[in-house]
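What follows is subunit A.
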Amino acid sequence: MTLSHLATEDVFVVERNDADFRAGQGMTKGLGIVFRKFRKALFGKPNSDRADTEGQFNVQYPEERLAMPEAYRNMPILLYDDATGHELCTSCFQCERICPPQVIHITQAKDPATGKPVPAAAKFVLEYDTCMSCGYCAEVCPFDAIKMDHDFELSTANHPELDVDYNRLLRPVSYYETIAPTMWSDVKEQAMKKLQNNIKRRPGDIGRDHGQKIKGGAPVAAAATPAAGAAPAAGAAKPRGPVAAIGKNMSEDKTAKLLAIRAANAAKRGGGAADAAPVAQAAPVAEAVAAAPAAASAAPTGPVAAIGQNMSEDKRAKLEAIRAAKRAERGE
Partner candidate 1 sequence: MALLARGELRSILQTELPNVLDSRWDTQATDQAEAHGEGQTVLLDFDAVVKAEAIVEVAHFVRDKFGYDLLSNITAVDYLNHGIIELVYQFYNAAEAGPDLRVRVRIGRSPEECIVPSLTPTWPGADLQEREAYDMYGVVFPGHPNLARIYMWDEFKGFPMRKDFPKTGDKYTHVTGE
Partner candidate 2 sequence: MNPIAIGVFIVIALLTLGSGIMVVTVRNIIHSALWLIASFIGVAALYLLMEAEFLAVVQILVYAGAVSILVLFAIMLTRQVTGEGVRVVFERWWVALLIALGLFGVIVPTLWKHGATWEEAAKLAQVGPTPVDGAANSLQVATATEIGRSFMGEYLLPFEVVSVLLLMALIGAVVIAYEERTRRRRVLTLAEELALKKRGIVEPRDAEGAVVPREAEGKVILLDSEQA
């Protein structure tokens, strides 16, 4: 067939090696390669370098976790302001409209006195079981009230539990800041400004009652304000809301650690957390060691996490100590 649309140099015929004499040399070569892999994996150390093709690439999941990119989207969550307890959602129905599988159901709040609609949601139900995690709701939300969570350990034996209501959807803004610092800092100002405008139009406790409920009536303002750096915040903040919501099956401690790790990783990867990332990479190890006890007591800080994102907590600390000792020996 003439292929006039293709120049001859654009086509090549794959080599079938028809004429070779075969006495098992192809098989032997394959065996050799497999044996080399075996040797490298057996004596090599765990490897996560994208440029490498040899070594063990497994991540020992429950103990080690891959760093979660900021953009990662799993299930939608709703945000509320730590300082005032006001939810960011104004029930504008944008997300309900765009949702491809139609799993978002919002009821708008009404002023009990006048009966007029208020820019807040009275009910907000999301069917997690049918959600396809496309992220459109977060994309279209003009108030940055709905965001995509990073928690993926949602398996449950109780199916109806996956129709998640407002109380279990709410997370403080500081939590979102820990999982996606750059993405939040991009929109933070305008979101907060819009929220202030909306708060003015909300009579009484409307728009903050859900948030109060999950905190058991504790004064909302007392919640720790998010620190500027993402990584320290993770250790310090430990907001109760997300812990309760995420860690259905996890101990609090673990969840906090998890949050801290995520934050640290996010800080490391995202260039935006300007104050955390450089420290993480450039901090002299001596400092890191000095910080290590603190890290052990509260939660890991940036530098520690930066050493080995795939390693478990204990291991990481140990490794850190060993390295420090070696340096000390060398007299650095």
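A quick word on the picks: all candidates are chains of the complex that A comes from, given by their letters.
Here is the rule we go by: contacts are C-beta pairs under 8 Å (C-beta built on N, C-alpha and C of every residue); 3 or more make two chains touch, one makes a residue touch a chain; residues count from 1.
The structure presented is a predicted model; accordingly, all values stated were derived computationally and were not measured.
J.: Of 1 or 2, which one touches subunit A within the complex?
T.: Spelled out: of the options 1 or 2, subunit A touches 1.
J.: Could you pull out which subunit A residues touch candidate 1 in their complex?
T.: Listed in rising order, the residues of subunit A that touch candidate 1 are 1-6.
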